[in-house]
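With one protein chain withheld, the remaining protein chains of the complex are depicted in position.
The block that comes next holds chain A.
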Amino acid sequence: MNSNILEVKNLKTTFSSRKASFNAVDGISFHVAKGETLGIVGESGCGKSVTSLSIMGLVKPPGKVSGDQIDFNGVNLLNLPKREMRNLRGNKISMIFQEPMTSLNPVYSVGEQIGETLKIHKKLKGEERKRKVVDLLKQVGIPRADEIYDNYPHQLSGGMRQRVMIAMAMACDPQLIIADEPTTALDVTIQAQILELMKDLQSKKGMSMILITHDLGVVSEVCDRLIVMYAGKIVETGPVKEVLNNPSHPYTKGLLASLPKKGHKEKRLHFIPGQVPAPANWGKGCRFSDRCPYTMSQCETSLPPLMKAGEAQESACWLIPDEEGSTHNGFIEATR
């Protein structure tokens, strides 16, 4: 019995034009265990959203998904016929998007939109469908669910719309939910409500979740395990506590150190010099090497694979084997 609901091996998503092609996601492997929340963090352009679209089979041409496998409950999604993928999508795997206003249809009432999922996958009809939708709306904490059923997206606030999106994603009791920046467009107090709701529903229904975000605070509060991506590659992965308390990749360290912290008095923030390289400038070596404070000659010529860096932690950095090295520890001290 496999305890993983999703296993991704060597996933590559390629976008090509007549002149050039590049891998937005460049050979990444990871898994999601049953009932687990996996966080994927990274800055814009690191490939985290493309990863989620690749799993859902939603990458549009000229994008092309390849790789060894995307195994969902024993089914390889990579060579699944379109029709079967459509049966899975919204049913067994569903997605919550960042901007609820643009991902809801403005000309259908929210009740109809949630009901559509039930109509297609569960073949529910009439009154029964409506009852189920109202029930879902209640579950996601929407007051006056009977009235809201007939409302249109523009009549709802941002937080309410995101609740509708969640209700829609939950409609068929999926085994895996992929949430792409679900709270980025929301205010802090509303964000807290939505995160609480998602945690609550997840533990009640025992779903697995992939949470994609750029906010390390959100990851720290919600996720069990964490993947840090940089320029199409996974640079570090491990249990959230360990990665955030004891980051081993210089990029993760730099990110954590760049966050303004509560109660800290330093005038200047730590920062990572330079910017994320464009795919055209990805060299042969480590893609972080031009911004890394510890670049060695090895870093510029060969790409480090993920290596064991702790009990359950893995990191793609040539520094990892000599963990005892003085510069290494010195850096941890300096950025704490």
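Assorted remarks:
Just so we're on the same page, a residue touches a chain if its C-beta (ideal position, glycine included) is under 8 Å from a C-beta of that chain, and two chains touch if they have at least 3 such contacts; residues count from 1.
Definition applied: contacts and distances are computed from a predicted model.
Its record in UniProt calls the unshown chain "Oligopeptide ABC transporter ATP-binding protein", which is the match among "Probable peptidoglycan glycosyltransferase FtsW", "Oligopeptide ABC transporter ATP-binding protein", "Elongation factor P" or "Integral membrane protein".
When the full complex is taken into account, the listed residue touching the unshown chain is A:Ile190, out of A:Leu58, A:Val75, A:Cys172 or A:Ile190. Note on the undisplayed chain: of the listed residues A:Met95, A:Ile272 or A:Cys299, the one touching it is A:Ile272.
Only one of A:Val25, A:Leu77, A:Ala167 or A:Leu255 touches the absent chain when the whole complex is considered: A:Leu255.
Within the whole complex, the absent chain has one touching residue among A:Leu216, A:Cys286 or A:Leu319, and that is A:Leu216. For chain A, the residues touching the chain absent from view are 43-44, 157-160, 187-193, 195-196, 214-221, 240-242, 244-245, 254-256, 258-264, 267-273, 275-276.
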